[in-house]
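For this depiction, one protein chain was excluded, whereas all remaining protein chains were kept in their positions.
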Amino acid sequence: MVIILKDGATKTQVNDLMDWLTRFDVKTNLVEGVHSKIIGLIGDTTGIDIESVQSQKIVEAVKRVQEPYKNANRRFHPDNTVIEVRGRKIGGGALNVIAGPCSVETEEQTIKTAIAVKEAGATMLRGGAFKPRTSPYAFQGLGKEGIDILKKAREETGLPIVTEVMDLSDLDLFEDVDIIQVGARNSQNFTLLKALGRCDKPVLLKRGLSGTLQELLMSAEYIMSEGNTKVILCERGIRTYETATRNVLDLASVPLLKQKTHLPITVDPSHATGVASLIEPCALGAIAVGCDALEIEVHIDPQHAWSDGAQSLTPEQFTATMEKLRAMAEFCGRPIDTAEN
Amino acid sequence: MVIILKDGATKTQVNDLMDWLTRFDVKTNLVEGVHSKIIGLIGDTTGIDIESVQSQKIVEAVKRVQEPYKNANRRFHPDNTVIEVRGRKIGGGALNVIAGPCSVETEEQTIKTAIAVKEAGATMLRGGAFKPRTSPYAFQGLGKEGIDILKKAREETGLPIVTEVMDLSDLDLFEDVDIIQVGARNSQNFTLLKALGRCDKPVLLKRGLSGTLQELLMSAEYIMSEGNTKVILCERGIRTYETATRNVLDLASVPLLKQKTHLPITVDPSHATGVASLIEPCALGAIAVGCDALEIEVHIDPQHAWSDGAQSLTPEQFTATMEKLRAMAEFCGRPIDTAEN
Amino acid sequence: MVIILKDGATKTQVNDLMDWLTRFDVKTNLVEGVHSKIIGLIGDTTGIDIESVQSQKIVEAVKRVQEPYKNANRRFHPDNTVIEVRGRKIGGGALNVIAGPCSVETEEQTIKTAIAVKEAGATMLRGGAFKPRTSPYAFQGLGKEGIDILKKAREETGLPIVTEVMDLSDLDLFEDVDIIQVGARNSQNFTLLKALGRCDKPVLLKRGLSGTLQELLMSAEYIMSEGNTKVILCERGIRTYETATRNVLDLASVPLLKQKTHLPITVDPSHATGVASLIEPCALGAIAVGCDALEIEVHIDPQHAWSDGAQSLTPEQFTATMEKLRAMAEFCGRPIDTAEN
Partner (left out) sequence: MVIILKDGATKTQVNDLMDWLTRFDVKTNLVEGVHSKIIGLIGDTTGIDIESVQSQKIVEAVKRVQEPYKNANRRFHPDNTVIEVRGRKIGGGALNVIAGPCSVETEEQTIKTAIAVKEAGATMLRGGAFKPRTSPYAFQGLGKEGIDILKKAREETGLPIVTEVMDLSDLDLFEDVDIIQVGARNSQNFTLLKALGRCDKPVLLKRGLSGTLQELLMSAEYIMSEGNTKVILCERGIRTYETATRNVLDLASVPLLKQKTHLPITVDPSHATGVASLIEPCALGAIAVGCDALEIEVHIDPQHAWSDGAQSLTPEQFTATMEKLRAMAEFCGRPIDTAEN
């Protein structure tokens, strides 16, 4: 951490600041120039609150050199984290494809979709039982019943199930879920993240609506600092001024995150674009930039979906898309995961 | 709601869609042109999920004419909502100033600050007991103890207390709080909003980090649709590409919200700018554009604040600022609320 | 400027870098810690290209301490710049109001509007002769004829005229214009800025569509570094994800720019919001935060305006608004400029 001091800081003020800094377990170095003074902090600065330093009277600016996350940091954990889920290995070199409906609507719809996506080659089943909707008047998900339906679909197909938790108070219902998803709107619900950190279950953590990559890593750190290291990050597009797609899919985030962290990375082209015809090309691009998994919405009857129909693929479209994804995954040396329960 | 159909939609497809639309309690009108067809929906469209319409095969685009919120809508509730809190009336024509530390740190710090802001003319006390921090290694707030300290400060000064809830599971601790604040990161925590809708307590709802004004109103609608109509909206700056201030304070949102809704509007220049020297001018601007209340961070010793020191005013600075705010509020015909408990 | 070196930089590499840095006329200081090394550059770093430093192999990060602009910097020119235009003084403590139509359409429309805004108390006349329009099929402005009409309106009313230049090649036509405006889309048209720097005429420089405040100051620096110091900055809203207003008016930029620069600041609530009913409250807010001038669109017949009708005030609306602006300006100690030609 580098602390740049304001012009005109007196010797006494500087000494006071140096004293104050001793509370953190770091070494300080003062550089004095004609016009400016700089203090370099050497040591583990993860625990230093940058804001408390910034609020010191004689501090002009502070710049972090080290990243403020440890557990999620590739620097300290060079090897890729591999998360095993009923035989599939996310982050282990093979590509996983998590497919299914936006919302679990009925048992028939869910099981039919599950069978269809399995036949097409998907390796996991997704489906929302708790749905974060902008309007209180929109369908809010089936809740517990939705999770029960997903379990039946898992029984039927053997596909592990991925579903979103919206609130801490529902966490008990997720005990038999395979991967717990945290949605974009909960990406900085720190109380929930800490609780998930005390579970022994993989967490698929989505980037916030306008979350930075560092914030995503800090949210992962919240989970990991409580003990749960099974975190999967998910790029799902960010909010910008552009309205042609629902969000802007930030594919450069995948190789960048791969440099910064050892955690596996998922890409969700369905929520990122909101346009069914863009899912296939974006999924191909996501494999090419190096993602470990994809999350794709499939509905047996998108026109009658209760949510997100416009961005859902039909089973036929998904099957055709999977053909191309399979070829791309093989070309990239990360063939689709074939492990079975 | 206006539904624009794709080129080449057949008569049968159009009829099917018209049939499907009958499920909603609205009247449909078809306009047929040479190149395009349009369906107009007449009636209460609040309950129609725009996405489910958009996902219909022959639909090119959908445009809402009516706003999707009812309870928060000025169209249906022309009179301003006035929220009474221990004698102060937010939205009743007088200006309220909610001041206090970012975090409750100690009893001494909180009570000293409370006394100072009261003397300077603040009408309510703010202070965080639960702190949403990006880093798990930063100070997370005193929790229950913090709320107890706030209550003591209220006893000491008579100032109503405003403090943030971070999770549903803590809600019991807020029973004796005067206004419950929902932070920007929880602005779309729908489970929490619904629970607050079942409380009989004013809720100060902050705009999301990158929340639209319509999303803010929909979040208010979540609370109101459960029965609690005491919602105060808060503009606290939005996230953009600009880094000169912490967020970009959107003051045009105040008169715009005043047109759209009857709910009172607060402005938080401290979080919006993150720069102590910008708080006074921005607070003056906020009064000039028509806000009902201000939320301002004050700390007896910003340099040693445990959070947000850089944007906190000292009691002396706050006193000087209040002089100007008082004059501006009077000039604007909304003098500072003088009611006492 | 502070240069943070990568872990593992060797002594030779560091020495090479220190040697390379001697090309700039600055003093270097090396701080060596256990885990990281930092070089502080002391002296005038304005001329150092931060990118060339960042591209050095062993450089982890670079942070500027000094601002990269000199002429526009209040640090080096503490006194406010006052720009005199036919007796009015922008930046001299009085408020100027620049009003008029978005586009000059006809002589009648322009002169009628000019007379109306003068009567209402406007101190300058604006009007577009060259119009930057997103579509090549939209009205592009009257060009030279438009400027001639503005001159006639000036003759009629005595109001100085402000009009936008779109291209260097048209600059000759602006010889007799009082203030040359540079639009948001030309805010980084550096060739044009340099040419304006060689004129002896006030330039009203708008912030870019998504321009940072530092970029705005650097664009001012382009003009000033060529010799023309008569630059007026204009906040006109920035592009964000929010669609409720055309742009997001960043009023905190006014006091912030006042700290950073000695140049006068204008606010354009018409382009910022794009909504006629928001102009008055935002203009009041702009005065309250400390602007030196306002730019407001007025059209004698907004419904038949050839551009921007939705955000234009009628003369009647403008007259009523001016009453309020006048009172606010007086309250803020910056009464409307009364100087006459």
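Each chain gets a letter, A, B and C, in the order it is written, and its residues are counted from 1.
Definition applied: a residue touches a chain if its C-beta (ideal position, glycine included) is under 8 Å from a C-beta of that chain, and two chains touch if they have at least 3 such contacts.
Worth saying up front: this structure is predicted, and the values here are computed from it rather than measured.
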Who touches the missing chain here, C:T163, C:T245 or C:S307?
C:S307
Which one touches the absent chain: A:Q13, A:Q54, A:S169 or A:Q214?
A:Q214
Residues from chain B at the interface with the omitted partner, ascending
2, 4, 27, 29, 31-36, 38, 40, 42-43, 60-61, 63, 65-66, 210, 239-241, 243
Touch list for chain A against the chain that is not drawn
210, 212-214, 238, 240-245, 248-256, 259, 269, 272-273, 275, 277-278, 281-282, 284-290, 327-328, 331
Provide the residue numbers of chain C that touch the chain removed from this figure.
46-47, 49, 51-52, 54-57, 68-69, 132-140, 166-170, 185-186, 188-192, 194, 208-210, 215, 218, 221-222, 225-226, 239, 302-303, 305-310, 312
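We adopt the following convention: only the chains that are shown with their structure count from here on.
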Per the C-alpha fit, the turn needed to bring chain A onto chain C (nearest 5 degrees) is 180
Interface numbering overlap (same over half, different under half) for chain A and chain B:
same
Based on mean C-alpha positions, which chain is nearest the centroid of every protein C-alpha shown?
B
Between chain B and chain C, centroid-to-centroid distance (C-alpha), Å:
31
Centre distance in Å when chain A and chain C are each reduced to the mean of their C-alpha atoms
40
Just give me the whole-number Å value for how far the CA centre of chain A lies from that of chain B.
27
Among chain C residues, those touching two or more other chains are 210, 240-241, 243
